[in-house]
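Note that this complex is displayed minus one protein chain, with the remaining chains in position.
Right, chain A next:
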Amino acid sequence: MAYTSERPPRAESSDDLRARIPGWGVDLDPKDRPSVPKLRIQEDRTGAHWEFPERQEEKWPRERSTEHKFLTPVFGTSCPPHGISGAMRRFAYRKYSEARAAHWLLLLAADRVDAGEQHLRSLLTTRPDNPITQTGVRSEVFAHGISARIGRKRADVRHHPLDPIIVAAPWVVAAGLVVKTVRSVRRRRR
């Protein structure tokens, strides 16, 4: 026990465990563990045949961390920045390093603005956002949403009611702002 030098006795011996559990102890020797030691020169370079990779073409000014010396030779090209959210993202990358909370908070804020921009844009298309199909909430019916939660001693059930609020809140706020603006304009005209 903790209050004396003796280690608490084991419930099962190594021989018992080896007999009960397939593969017990096959990686007992750290030499058999692929990530031991942490830093180990990889002689095969895992297939790489360059000292420094060729550079991918930069088709638009690619945002990058101020902690990098230069644009990395390879990078993702999904979703170039655009609109207000794009301006916020470019500013966050240009102005603040990864060490600054402002960097991450701005990027999080830009994510919310991006969602708003894209939702509004979708209303002008033949396929507007649909919160019913896109949230997958219909699965509550065929995947036993009620019985999965009731009487299951689940800790997460307490905050599940917040999820629809998170999804709906931006729409409710936006609708409120529209109503308020329309009323304000009408009042001024009178």
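Quick note on the criterion: contacts are C-beta pairs under 8 Å (C-beta built on N, C-alpha and C of every residue); 3 or more make two chains touch, one makes a residue touch a chain; residues count from 1.
The rule we apply is simple: contacts and distances are computed from a predicted model.
Asks: Among "Glutathione-dependent formaldehyde dehydrogenase", "Lysine exporter LysO family protein", "Membrane protein" or "ABC transporter permease subunit", find the name that the UniProt record gives to the complex chain excluded from display.
Replies: "Glutathione-dependent formaldehyde dehydrogenase"
Asks: Take the complete complex as the reference. Which residues in chain A touch the chain that isn't displayed?
Replies: 1-3, 7-8, 10-12, 14, 17, 20-28, 30, 32-36, 38-42, 45-54, 56-57, 62-65, 67-68, 71-79, 85, 89, 93, 98, 101, 104-105, 107-108, 110-112, 114-115, 117-119, 122, 129-131, 133-140, 143-145, 148, 152-156, 158-160, 162-163, 166-167
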